[in-house]
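Complex shown without one protein chain; remaining protein chains in place.
By letter and in written order, the chains are A and B; residue numbering begins at 1 in each of them.
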Amino acid sequence: MHVVSIDQFDKDALFELFTKTDQIKEALTSPSGRKKLAGKHRDKQICTLFYEPSTRTRLSFETAGYKLGFGVVSTESAGQFSSASKGETMEDTMGVLDGYGYSAVIIRHPETGMIGRAAKVAKTPIINAGDGAGEHPTQSLLDTYTIYSNFGRLDNLTVTMGGDLKYGRCPRSLAKVLAKFDDNHIKFVSTKSLAIGQDIKDFLKQNNTTYEETSDIEKGVAGSDVIYWTRLQKERLDEKDKGLAHGFIIDKNTLKLMKKDAIIMHPLPRVDEITTDVDDDPRAKYFEQAGNGLLIRMALLDTIATE
Amino acid sequence: MHVVSIDQFDKDALFELFTKTDQIKEALTSPSGRKKLAGKHRDKQICTLFYEPSTRTRLSFETAGYKLGFGVVSTESAGQFSSASKGETMEDTMGVLDGYGYSAVIIRHPETGMIGRAAKVAKTPIINAGDGAGEHPTQSLLDTYTIYSNFGRLDNLTVTMGGDLKYGRCPRSLAKVLAKFDDNHIKFVSTKSLAIGQDIKDFLKQNNTTYEETSDIEKGVAGSDVIYWTRLQKERLDEKDKGLAHGFIIDKNTLKLMKKDAIIMHPLPRVDEITTDVDDDPRAKYFEQAGNGLLIRMALLDTIATE
Partner (left out) sequence: MHVVSIDQFDKDALFELFTKTDQIKEALTSPSGRKKLAGKHRDKQICTLFYEPSTRTRLSFETAGYKLGFGVVSTESAGQFSSASKGETMEDTMGVLDGYGYSAVIIRHPETGMIGRAAKVAKTPIINAGDGAGEHPTQSLLDTYTIYSNFGRLDNLTVTMGGDLKYGRCPRSLAKVLAKFDDNHIKFVSTKSLAIGQDIKDFLKQNNTTYEETSDIEKGVAGSDVIYWTRLQKERLDEKDKGLAHGFIIDKNTLKLMKKDAIIMHPLPRVDEITTDVDDDPRAKYFEQAGNGLLIRMALLDTIATE
């Protein structure tokens, strides 16, 4: 199995993966559970092939690998792999790596679609760890799992997505996942210049998922179960919208407007769009969310290697 | 044992290594075999010390290490090791690494002869992973093994070497290895400006190995058992030879001229000197050849660590 796009996971596939993720989460809490996991794939290897650095994603995958017993072969500068520097095609690179017998090759590439090309020819399972403006399916999976593990469900939720919705890969993907489930309602909170794309709105309509748009953060967070926040980069705003940027910050005051059992998510890194005094609030789940990245990647690697 | 030069392997040493390589190849085909290998050197470590990046060679060695159970300590930027940046000698660097108890240190260095210097003082086994224009013995070993595993012998073969024979490290080394065995005949196919060096021709004569030279690719490949192809870099050709470059490409038509049981080799990466429609021909062995690099390095590491 290749993991190239979040789209390839239907409802059943998601629940199956999340059940395994729950089991791994539980196992990691005890020494005997950790030992059992670490003994599972002792005779296997994975390879991280990063054509651009993304230290956090790489560490998360590699730690996931080690916790399952894999040997982890790592490269952060795959651009210097003979391929890029000497003109080798991605197809030839895969031809070589197929000979190394990895359980999975985890690829990061700056160019959209390049990892799909790799998966098309590779006999080794390929995991997309981000291809430019394209996909980053394990990020979408960990976002979805964070909602699932907090609410026990993925339907009948009101989800607010705020910040840069135009260029942000995470909110766009999450919206598409939520549309697979029933009775979700999405509130997009942004400025006009960084609003969610029409393609996503069309997709939601086609899937009978309701949504609304606002630039009012107070109205945006009220009544929501999930507040998924991202950074509104000033340099991407047009002149008219620049004055609004300072209003897109979640702080102690914003917390008062939220539901008692809401959860606040953020793909991290965070700069100042969520103030640090929010971190101690039990609704702040962004560090838990980052930790879920490890769990999801373990579940995925374990699934792939036991196929 | 240090592995500094292909010259240190006599016929017996080659056959011994290839027998072990065959055994490892066989063991890797079954889960129980892989598990056994991965349990062999669990309490040992190897270190890759690369003074210049060579991602493919590094990945191959490190994967070989993991498949044998070694802990793998890796560096791609050994030039920043105190040595280079602060003026430490290679001898002192070895003095430090000797204290770390590695089973092997695999060194890549841009300067010819530097790895020989390391091996001269190191108590830890050193493996040369390429020193500039000098040696790259594991590449020569994997080339030789690929011929051996396809024909079951290393004598009585007609071997064509084509492309850049002047600067190419691989054909030069392979010619020297073939001269150790009886009744081989070598056909050098190149332009005048990139022809094989006189030193190699002298060496072949001294060892009673016959050869011929041609710039005609059709004549070059006909009747050969092995076609070892490399890239003819246009920028290295002189004015008179430039027009010939486009003729040094192996494609579907060239295939028709070859023997039915010939094998086509290439050290990779390949650019356009072998067209991709050749890849599906059963005679195309260059990806198998790359995979043999893993096997040879496993055999070598296992030999060194069990000495």
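The working rule: a contact is a pair of C-beta atoms (placed from the backbone, for glycine too) under 8 Å apart; a residue touches a chain by one contact, two chains touch by 3 or more.
This structure is a prediction, so every number in the text was calculated from the model and none was measured.
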Among A:59, A:121 or A:257, contact with the omitted chain is made only by A:59
Which of A:1, A:28, A:121 or A:222 sits in contact with the chain that's absent?
A:28
Contacts of subunit A with the absent chain, listed as residue ranges
28, 31, 34-35, 37-39, 53, 55-56, 58-60, 62-63, 66-67, 72, 74, 76, 268-271, 276, 279, 287-288, 290-292, 294
Write the list of subunit B residues that the hidden chain touches.
42-45, 47, 71-75, 77-78, 80-83, 86-88, 91-92, 95-96, 98-102
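Heads up, the rule we're going with is that only the chains that are shown with their structure count from here on.
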Rotation angle, subunit A onto subunit B: superpose the C-alpha atoms of these two copies and give the value as a multiple of 5 degrees.
120
How many angstrom lie between the centres of subunit A and subunit B, each centre taken as the mean Cα position?
41
